[in-house]
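This is the structure I want to talk about, given as structure tokens.
One protein chain is absent from this view; the other protein chains keep their places.
Showing chain A:
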Amino acid sequence: MSDIGMLNTVKAAEDPVRRVLDGPRGARPKRTFSRTNIFLYGTLIVVALYYLLPLYVMLVTSVKGMPEIRAGNVFAPPLEITFQPWVKAWAEACTGVNCEGLSRGFWNSVRILIPSVLLSISIALVSGYTLSKWKFKGSEVFFTILIVGAFIPYQVMLYPIVIILRDVGNFLGVQLFGSLTGLVLVHSVFGMPILTLLFRNYFASIPEELFKAARVDGAGFWGILFRIMLPMSLPILVVAIILQVTGIWNDFLFGVVYTRADSYPMTVQLNNIVNSVQGIKEYNVNMAATLLTGLVPLFVYFVSGKLFVRGIAAGAVKG
């Protein structure tokens, strides 16, 4: 494996004279500053800096005072570090008449996130298990509809869901449309295609013999799920959790449609704070608020590392 890489970067056969001048040749000849390497690492570092730039800008802007921002530019490092913008973004920033800061949106998001993640993953886990181990006539047809449905633009289904939530809510005597409960249901519905696919493929890879042995021993539908499948599905559960936590936290569209002003999730409130037309623009507070909203998914991303990549790779298989 590594030999090929070395062959390519060093290109020893190309220039015999230089090869001799290099001195003794071991198994892994290294020339750190070859032209290819400089080009390769140079490009990667420049691109990496570009990708890091917005994070840097958010961070430095959020710890500058307004006078300093007006005097300088977005890239200048802070001369004087102040955490006032963070405090203000969290506790005092205004959306319209309401000046409670982002904290309200944060807690709304948490209240949406936890039940949504639990519910969507539970449903998808059971569905994926059924679709892989307990197929019945027609089950694949419904699954196909679900997967095709994942490609339909959300806008097409927004209004029918409003009606469903309102009617079901009226029928049950609870408020679904405009409440956090309704939004939790919506997240569970739209998380279903990808999560079900994820679990279905995972359970399908578990040997059939294991399943049959459990059947012979008298385990039923739920027994096999809880005692055999669930203990084996920790890795895929983590992937699903990562996928859902970042996805639901970052959602804007469903939050804006299915909740009311006092139950807006963090992303919606953030947008309302930053893009509000009233008052003077406080860029440092705006950037602190933006960074605050990004912290949860960033934390998940940096902690989960390779599992995040696995999650999106699984998601990429079928969109």
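Basically, a contact is a pair of C-beta atoms (placed from the backbone, for glycine too) under 8 Å apart; a residue touches a chain by one contact, two chains touch by 3 or more; residues count from 1.
Here is the rule we use: contacts and distances are computed from a predicted model.
Asker: I notice the complex is incomplete. Of the names "Septum site-determining protein MinD", "Carbohydrate ABC transporter membrane protein 1, CUT1 family", "Acetoin dehydrogenase E1 component (TPP-dependent alpha subunit)" or "Cytochrome c-type biogenesis protein CcmE", which is the UniProt protein name for the chain that's not shown?
Answerer: Answer from the UniProt record of the missing subunit chain: "Carbohydrate ABC transporter membrane protein 1, CUT1 family".
Asker: Touch as defined at the start, partner being the missing chain; which of A:67, A:173 or A:220 qualifies?
Answerer: Considering the complete complex, A:220 is the one touching the chain left out.
Asker: Which candidate, A:87, A:118 or A:158, sits in contact with the chain we can't see?
Answerer: Touching the chain that is not displayed is residue A:158.
Asker: Of the residues A:84, A:103, A:139 or A:201, which one touches the chain left out of the display?
Answerer: A:139
Asker: Looking at the whole complex, which of A:95, A:108, A:127 or A:244 touches the chain that is not displayed?
Answerer: Answer from the full complex: A:127 touches the omitted chain.
Asker: Over the whole complex, note the residues of chain A touching the chain we left out.
Answerer: 1-2, 4-9, 40-41, 43-44, 47-48, 50-55, 57-58, 61, 69-70, 72-75, 123, 126-127, 129-131, 133-136, 139-140, 142-143, 145-146, 148-149, 151-161, 163-164, 189, 192, 196, 208, 211-212, 215, 220-222, 246, 249-253, 256-257, 267, 270-271, 274-275, 283, 286-287, 290, 293-294, 297-298, 300-302, 305, 308-309, 312-313, 316-317, 319
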